[in-house]
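Only a single protein chain was left out; the remaining protein chains are all shown in position.
Up next, chain A:
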């Protein structure tokens, strides 16, 4: 391994791997998705391809840095630092999704198979199902032996599970002009619906439910 290999490393972060999207673009995309996931009260559609692709890239780059160790320690550390930042973004994103799954287990379990496929990656779905089963088992078996036989323990819990609060407020920054956003749809207190246009790059404080579909389609940034 000579110095030239090290020289090419910064480009590894930029050059394309297989398709026309570069790692840099993928990273920018991950950053948006990650931020939206963090601020949205519910689970957003999964991006399993993006995550897999980035994981792959990180592994390749780590291999490169590992091979070049000892030649230019300082540069290696800078690269490692950058890789750690990417890893942090990835794991924080995935962790955040797991936390939502654990919090709203029953709710996501009750969705239809199509919806589950839309929101959850296959691995997440397996995790959700196992986690839900084990937790139900714990809650039931801890008390069932002392109760009258056949008495359901989790009936009320299942009937009214914890659900994401779609009415909570979020700060929104549209990436493009959004027309026909309906505010206060279906609120109980008798206020009238209002239809507004959101400017590109503007900053708004809105209920999550009114921009929900735009968040799902990645047309706005939450902040």
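Note that in this section a contact is a pair of C-beta atoms (placed from the backbone, for glycine too) under 8 Å apart; a residue touches a chain by one contact, two chains touch by 3 or more; residues count from 1.
As a working rule, contacts and distances are computed from a predicted model.
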| item | value |
| --- | --- |
| Protein name (UniProt record) of the chain left out of view, among "Mitochondrial import receptor subunit TOM9-2", "DNA replication complex GINS protein PSF1", "FBD-associated F-box protein" or "SKP1-like protein" | "DNA replication complex GINS protein PSF1" |
| Residue of A:38, A:77, A:118 or A:165 touching the missing chain in the full complex | A:77 |
| Touching residue (missing chain; options A:94, A:111, A:183 or A:216) | A:94 |
| Chain not shown, touching residues in chain A | 51-52, 55-56, 59, 69, 77, 80-81, 84-85, 87-88, 90-92, 94-95, 98, 102, 123-124, 126-127, 130-131, 134-135, 137-139, 141-143, 146-148, 151, 153-154, 156-157 |
